[in-house]
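Only one protein chain is missing from this complex, and each of the others stays in its spot.
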Amino acid sequence: MVDLVQNTIDGLMIGSSYGLLALGFTLIFGVMRRLNLSYGPSVMVGAYLGTLVYVQLAAGPLVVLVVTVLGSVLAGLYVERLCFAPMAAGAGVASMVSSFAIWMQLEQAAVLVLPRHTYPFPPLATADPLAFGPFYLRVDGLIMLACALALSAGVQLLLYRSRVGLALRATINNPVAAHLAGIDVRTAVVFAFALASAVGGIAGYLVLATDQQVTPMFGMWATFKGLIAMMIGGLGSIPGAILGGLVLGVVEANSQWYFGPQVRDLLAYVLLFACLVLRPGGLLGEAPSRQQDTGRRGA
Amino acid sequence: MTALRLAGALAAAAACLSAGAFAQVGAQAPQAQVKMRAKADVACRPTSTALHYDCTIRLTNARTGEPLGGVTLTVGADMPSMPMMHSVRPVAAPPEPESGSYRARLALEMHGDWALQLNLSGPLRDRVVAIVRFEPGRAESRPGG
Amino acid sequence: MFEVSDIVATYGKIEALKGVSLKVESGKITCLLGPNGAGKTTLMMTIAGILQPRRGAIRLDGMDLAGLSPARIVSRGVALVPENRLVFPQMSVRENLLAGAYQRRDRAGIDSDIDRMYARFPRLKERREQMAGTLSGGEQQMLAVARALMSRPRLLLMDEPSLGLAPLIVAEIFEIIAELNRDGTTIFLVEQNAHMALKVAHQFFLMEQGRITFSGTPGQLAEDEVIQRAYLGSRRAAG
Partner (left out) sequence: MDDYLVGVLSNIGIVSFIALSAWLLLLTGEISFGQQAFFAIGAYAAGIATALWGWPLGAALGWSAAIAGGAAVLVGVPTLRLHGLYFAIATLGFAEMVRLLFEQFHYRVMIDGELVGPNGSDGFRGIRYIFENDVGSLQFLALIYLLLAAALAGFMLLERSRLGVAFRMIGEDDTLAALNGLAVARLKILAAGLAGALAGLGGGLYAHLTTYVEPRVFDVMLGVHSLAYGLIGGLGTALGPLLGVVIDIGLLESVRAFAGYRMIVFGGLVAVLLIVRPRGLLDEALVHRIGRLFVRAPPAGP
């Protein structure tokens, strides 16, 4: 029982970072109705730049954070310019495959700059875990959870209480009507990409600072964790993204404890598969309608 | 149900076709009795050039454990994480003075885990695969090869 | 004065507009008639900047609008109420109105305009916190009109505002059109329902196969025998 609770606590903390990755994913998907496979690799590029200033210039954590986020945003915008902006409506599959090609590109670029398999990343917090009776709370985990909740609340506020949020939601709802209402849809899309990449950059920073190391595989990891959490929580829903991340984190932490890391990964995909087959709308999203069908020819 | 029946028929047709193709290839070589197999130990060292590694390969007879000399050995490489995308042109691995020992110099395209394909020809035709992780400044074989 | 001259627009290789020219007098209601596939919606979308013309000029009081982005065109004072009542289905009525005022920055003016819309369309006021997707067809049409008005257009374009609505609602919509015009808005509308249009419009154009084939006043329209038969329906045939 103690184990279960402790695992659940740990799972909630790591799950909050999955939730942040899913949040970025869902923003891009919401605006573009397309899948950006290069999402994780863009964050990885940011993290590599962060590591670079850490290793080469011995920069402090704050500088590393800023560089990571800025790098993620720049890489994200590069992906948007190359894979999304020039694609005509109806070329959703082409965008997706193109973003995959750029993934390969970003990964190789990262390996060229920093060729070793792993590099150190500055730790988030070195304080001892806080003890509550038989339970321990890792400080970095707490920071991660707090950041996730604050950021998702911030994004929610931004979307529902600001002018630019109005533009984004209008674009998500109906791009043609948004054009006619005088909303600059292109700018809204670019903003969504930048925002999503920034959220991803923060999530990436938090994860890597907890792990204290970075590898080129982080890009793929981030894409898949974000994707799974997004689908579990429900496509297009911000609370759903966070909830999906937390659920994924809790399931992973417990299965890792009881069955080991390989079964953990297996169960994550079983959860994804079961969720899609049994409840395609996810926990908080709406069931897919034919109109929202994406990736198909008309999308 | 017609569709599913058709699927079954097509799968069966595919099976027959491949069996037919096999009959041509396999007819020349009836199932051989127990054949000699090779076993390999690979140890690689980085060189002064980045991504270039010096590998020493010790071949033994899998059954008797004796060193396996006198074969022609070439070494190719593929990345299991990107199968068939990074096939490195096979290099010849000439024998060393010590029997069963061969040496190859590999020029890889990137760091990571590589499946080295040791192609034996001459008295024994075989392929042995060794998994080696290449990193800047070091290389490490995975046991079990 | 709004003026379109020699607009050519293509869909792929098909020429949808083959050199369209027309003038819309300020303060008047101008109606564009025409059969399905004549290019009326294409013309509207081209004026609104959703489609780019191959060539030709679009001028509002001397300013050239051709080639501008839809957002710029809205800020120059042209708003389109599109066909099929495009609203933002997962946004509230109020948010839809706010989106219509996106190009404006005057917070107080926007708030008072929203109140004016509520006064003009009381049913929108009742449903202001409701998601637009849950409104009835007629209510969505009113919302689409109100949203377009929120940008304070000098020229309001309307693409088949009566399409698919019940006769009572259609009458209400046309009443609103006449009212808006009395308040000084120039209106350019596409309509299939020529009977309704005849009651409100001051000027008519007829478009067929990407070309303007007739222009005139309601009186001239009613006299034209061909148009009579095609658009107003001869009484003999109807009876």
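First chain written, first letter: the chains are A, B and C, and each begins at residue 1.
To be clear about the criterion, a contact is a pair of C-beta atoms (placed from the backbone, for glycine too) under 8 Å apart; a residue touches a chain by one contact, two chains touch by 3 or more.
Note that the coordinates shown come from a computational prediction; the quantities given were computed from them, not determined experimentally.
Enquirer: In the intact complex, which of the presented chains make contact with the chain not displayed?
Expert: Across the whole assembly, the hidden chain touches A, B.
Enquirer: Among A:1, A:58 or A:88, exactly one should touch the missing chain; which is it?
Expert: A:88
Enquirer: Footprint of the hidden chain on subunit A, which residues?
Expert: Listed in rising order, the touching residues are 29, 35, 37, 82-83, 86-88, 90-91, 93-98, 100-109, 112, 220, 224, 227-228, 231, 235, 262-263, 265-266, 269-270, 272-273, 276-277, 280, 288, 290, 293-297, 299.
Enquirer: Given the full complex, what residues of subunit B touch the hidden partner chain?
Expert: Subunit B touches the chain not shown through residues 1-4, 6-7, 10-12, 14-23, 25-26, 28-29, 31-32, 34-35, 37, 51, 62-63, 74, 76, 78, 80-87, 89-90, 109-110, 113, 115, 117, 119, 125-127, 129, 131, 142, 144-145.
Going forward, only the chains that are shown with their structure count from here on.
Enquirer: Find the chain most remote from subunit A, comparing centres computed as mean CA coordinates.
Expert: C
Enquirer: Can you identify the chain nearest the overall CA centroid, using each chain's own CA centroid?
Expert: Going by the distance between chain centres and the overall C-alpha centre, it is A.
Enquirer: Between subunit A and subunit C, what's the gap in Å when you average each chain's C-alpha atoms?
Expert: 42
Enquirer: Hey, how far is the Cα centre of subunit B from the one of subunit C, in Å?
Expert: From the centre of subunit B to the centre of subunit C is 71 Å.
Enquirer: Measuring centre to centre with CA averages, how many angstrom lie between subunit A and subunit B?
Expert: For subunit A versus subunit B, the centre distance works out to 39 Å.
Enquirer: Quick check on the complex: what are the subunit A residues that touch subunit C?
Expert: Touching subunit C: residues 163, 166-167, 169-170, 172-174, 176-186 of subunit A.
Enquirer: Inside the complex, what are the residues of subunit A that reach subunit B?
Expert: Listed in rising order, the residues are 108, 111, 115-117.
Enquirer: Touching subunit A in the complex: which residues of subunit B?
Expert: The contact residues of subunit B facing subunit A are 50, 110-112, 133, 135-136.
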